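Left out: one protein chain. Kept in place: all the others.
This part shows chain A:
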Amino acid sequence: MSQKIINPSTSVAPAKHSDSTGYDYTIGPQQTLPNAPSLSKATTSLPSVYNESLHASARNPQVSLAAYAFLFQELVTQARNASKSVSEIELRLHRNGYHLGIRLLELLNFRSSVSPGSKNFFKPGNSSQGVNVASSAFQEDSLAQGIANMKRRDLRMVEILQFIHGTVWSYLFGRVGDDLVKSSERENEFMIIDNSPLLTRFISSTNVQCDFFVCGIIEGILDSASFPCNVTAHSVPEQNFDQKVVFVVRFEPQVLEREALRS
């Protein structure tokens, strides 16, 4: 192994090669920069997440609803077969969504920092010819170069909820949420209302609340943005919208405390 990798000092995995120069606290981080150009060609040419573009139009942003419904149905079935109780099914769906949420927070915020006029903007027509464009843009695929100012981090409960209600909802479901309401009874309670949830459109008459998947997404976003909270879904059928779902977000007391201190 000619390439020296600095392992983070917390790395739990022990060095696999006895000759590898992992992190040694007695030496400290070792210099590897002079070796950097001698990076083996194999590592750079391999397909890697780092060679892909994060730009929204680098790939087709639309997914067939039928295919998605089928995938979601399989997800629910798998959760159902593995669980003993209704709440366990919901917990599993919740957990699946959570991992989506922590990624969406970073990705969508990063994307909205990119101004559409930047020089790295992919024209939608180019994305279909895929491979050539991607490989020629190999070194120039960095979007960050075109960013003058990153989007502001959301620091208040209302701001981050508006981000979910607006940006996240339109990314996931193609439209903004129907309403964002603050509870009149409790300070820490907010409600995101969706009159016709897209994911559970084809699911009816069940006592399992499949919208817990979306709850997981919301909680993942809020948790990784340091707004610890608890999200639950309640279906509230109405005359015009018989599938209306209310997502109730309950923030932990420390979030309120922080906001009171910093306002």
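We take it that contacts are C-beta pairs under 8 Å (C-beta built on N, C-alpha and C of every residue); 3 or more make two chains touch, one makes a residue touch a chain; residues count from 1.
In this section, contacts and distances are computed from a predicted model.
*Asks:* Out of "LANO_0F10066g1_1", "Sec1-like family protein", "Proteasome subunit alpha type" or "SUMO-conjugating enzyme UBC9", what name does the UniProt record list for the absent chain?
*Replies:* From the choices "LANO_0F10066g1_1", "Sec1-like family protein", "Proteasome subunit alpha type" or "SUMO-conjugating enzyme UBC9", the unshown chain carries the UniProt name "LANO_0F10066g1_1".
*Asks:* Of the residues listed, A:Ala82, A:Met150 or A:Val236, which one is in contact with the missing chain?
*Replies:* If we include the chain that is not displayed, A:Met150 is the one touching it.
*Asks:* When the complex is taken as a whole, what residues of chain A touch the one chain not shown?
*Replies:* Counting only chain A, the missing chain is touched by 3, 5-13, 25-34, 36, 39, 43-44, 46, 48-50, 52, 54, 99, 102-103, 105-107, 109-110, 142-145, 147, 149-153, 155-156, 224-226, 258, 262-263.
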